[in-house]
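With one protein chain held back, the other chains of the complex are shown just where they sit.
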Amino acid sequence: MGSSTSESIKEGDWVLIYFDEKRKYVVRVEAGKQFHTTMGGIDLSSLIGKKFGDGDETNVGEPFVISRPRLVDLLETFHRFTQVIYPKDLGYILLSSGVGPGAKVVEAGTGTGYLASVLAYYVKPSGRVFTYETRKDFYLKAIKNFESIGLLPYITAKNKNIKDGIDEKDVDAVFLDLPDPWSIVDLAYDALIHGGSIVVFVPTVNQVERTVVALKKKGFKLIESVEIMMRKLKAVQGEMRPETVGIWHTGYIVRAQKL
Amino acid sequence: MGSSTSESIKEGDWVLIYFDEKRKYVVRVEAGKQFHTTMGGIDLSSLIGKKFGDGDETNVGEPFVISRPRLVDLLETFHRFTQVIYPKDLGYILLSSGVGPGAKVVEAGTGTGYLASVLAYYVKPSGRVFTYETRKDFYLKAIKNFESIGLLPYITAKNKNIKDGIDEKDVDAVFLDLPDPWSIVDLAYDALIHGGSIVVFVPTVNQVERTVVALKKKGFKLIESVEIMMRKLKAVQGEMRPETVGIWHTGYIVRAQKL
Amino acid sequence: MGSSTSESIKEGDWVLIYFDEKRKYVVRVEAGKQFHTTMGGIDLSSLIGKKFGDGDETNVGEPFVISRPRLVDLLETFHRFTQVIYPKDLGYILLSSGVGPGAKVVEAGTGTGYLASVLAYYVKPSGRVFTYETRKDFYLKAIKNFESIGLLPYITAKNKNIKDGIDEKDVDAVFLDLPDPWSIVDLAYDALIHGGSIVVFVPTVNQVERTVVALKKKGFKLIESVEIMMRKLKAVQGEMRPETVGIWHTGYIVRAQKL
Partner (left out) sequence: MGSSTSESIKEGDWVLIYFDEKRKYVVRVEAGKQFHTTMGGIDLSSLIGKKFGDGDETNVGEPFVISRPRLVDLLETFHRFTQVIYPKDLGYILLSSGVGPGAKVVEAGTGTGYLASVLAYYVKPSGRVFTYETRKDFYLKAIKNFESIGLLPYITAKNKNIKDGIDEKDVDAVFLDLPDPWSIVDLAYDALIHGGSIVVFVPTVNQVERTVVALKKKGFKLIESVEIMMRKLKAVQGEMRPETVGIWHTGYIVRAQKL
């Protein structure tokens, strides 16, 4: 996860267990715990002290290699209890917001914690993410998710309705992934620094419409509404073609700036 | 640029000069320099000491407001002498590589410096980007670009053909934006840490084909070939529709992992 | 235009004048008329009696070949005074309506006459298109367009608001290309045979929304809303890729059946 050191694997590290192109697993090393896969069981204690790139076998003799997961692999380990945001959207949300290391940002609702995690990963170590969630159960599970991948130190999770107010001032960006983002537009404006961005992710055109109306009314500038589509190629030599079936829609990204 | 401080504008700072939705400019504050716009001239010295959000007027009385540019706004100021990579692609390239703060990455060719800048922005302050460029003129201009937006401290630019060898070892990711990425696949493999990603950006299907063949041959795993499309909405209340004309193609992103 | 005879060109025939890949013209042969191109003038009388495939020269010696235009080439000759419908949409509109030779169909508004012409072309010789247009000037120009390409015998053009009633009964399909198709849904239902299709073409999502609501309310079944996108390839050997810029949006097609 961004570290180029080649030290030994220790308890609490996340590892990528790779068998083959169809079977790979991301798991956290915990002493005394057994990890079950379709290729057999792995005694996680036995991974401690090994190096990334080392190989091993399951208890039924299936060989695997131990490697490093990426951030997006770690997100896949989250217990998903709400709709998640895809990497194609997360990447554009991040870049269009202008947010980077050191930034202070607000996000709502927390949900599974995908977006907050990506933001925390890219604002750390000196930046901070403040994330709001009304549902207590979601809030508690999200905290577990953040903790599990080591990003909790950079996130302040709040079990609070963002509509009741944004506690933070002079934030670099506000990210909204909730059903009625238009109702937060005024609060977001007040919380943002001059030049800061509001970024909204919504699945329907009607939500884009209401959001853009609210943004204009509040005086936000440089409003942009886009959708990001990812098309996979079936890259076989001599038979190059896009995949037949795929995801055509996840949501729209609306971005605007306080200017 | 990721800073939430509200201190005064000083020489060397980048500012966003906003007149209206069609007229905005990104410029670096230099004492004694005049900046010319279609709305009149601005004496840049006069901006020093102002705060972000303050307003002012051009020498012909046109009002503007001074604000903070985002990373992608700064990239727009680069003198472009090669094809650049768009934010929609940069965001996915970044996320799919797994690279974040602290990472050590290699990139070639430098070109205008778009990709190296984005990488530097997201690996700083503790990470580093090593970027290779064969053409001396491009190399020199890219260094100027990096310097201008303050990212040079995190970038090692080399006027060297990456085919002659990658000097770095145990890098977290290798990014290739050049015409024949397949010829670098073996070198990239050797330079990567276990679990590290190679990410290739190419405009044609034939290049994807040759790259994927080379990646498979070398033993790279989890090879994925995608294209990212961005479609803009014309968001007018009661008349919501996608824009009529837009960009349909920039390039394909091929990603694989050393496993 | 669908005729495989190889008889001689005669007055009133449409011909395709082909110079090269960038310069081609579609013109109707009229005795005594001069046709001006960027490659020089052509005395149209001189084409009479020639055969398709014959070559000739302009008055400045530029060689061209005389050939047959397709229906879509003929449509390009229409004086365009309203937004036209593209072949990608026309083809799907036709097929999804189920309309073929012998069908009796209603269309509104006539506009430039693109859709009525395509329908007439595919229902002829025994079928018929009834097309409604409120604006007298459009109606008169459309008749000229129909006449010019020989489709007027299969079209009944009416200078009448379709909202005031559809005169025809038991029609196979109703096609609506006007701003408020929802207001015609009830009339269309009454005019259709059982099993007949209504096909609506509209540019905005809001129009799709209102149309679908009206269709459901009236009891139409098998309602389907789609958009057809055409992406061009830049097919150069060894450099296969989609075109960089293209048309991303024309309109949505809503289809339903009276069942």
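First chain written, first letter: the chains are A, B and C, and each begins at residue 1.
We take it that a contact is a pair of C-beta atoms (placed from the backbone, for glycine too) under 8 Å apart; a residue touches a chain by one contact, two chains touch by 3 or more.
Note that this is a predicted model, so its numbers are computed, not measured.
Participant: Residue-wise, where is chain A in contact with the chain that is not depicted?
Facilitator: Those residues of chain A that touch the unshown chain are 203-206, 231-232, 238-250.
Participant: Can you list, in ascending order, the chain C residues touching the missing chain?
Facilitator: 1-4, 6, 16, 18, 21, 24, 52-53, 65, 67-73, 87-88, 90-104, 118, 121-125, 127, 170-172, 193-197, 205, 208-209, 212-213, 221-233, 235, 237-238, 240, 252, 254, 257, 259
By definition in this document, only the chains that are shown with their structure count from here on.
Participant: Answer with same or different: of all residue numbers used at the interface between chain A and chain B, are over half used by both copies?
Facilitator: Answer same: the two copies use largely identical residue numbers here.
Participant: Just how far, in Å, is the C-alpha centre of chain C from the one of chain B?
Facilitator: The computed centroid separation for chain B versus chain C comes out at 45 Å.
Participant: Would you mind pulling out the distance in Å between where the CA atoms of chain A average out and where those of chain C do?
Facilitator: 48
Participant: Could you put a whole-Å number on the gap between the CA centroids of chain A and chain B?
Facilitator: 21
Participant: At least two partner chains per residue is the criterion; list those residues in chain B.
Facilitator: If we look for residues of chain B contacting two or more partner chains, we find 205, 231-232, 238, 240.
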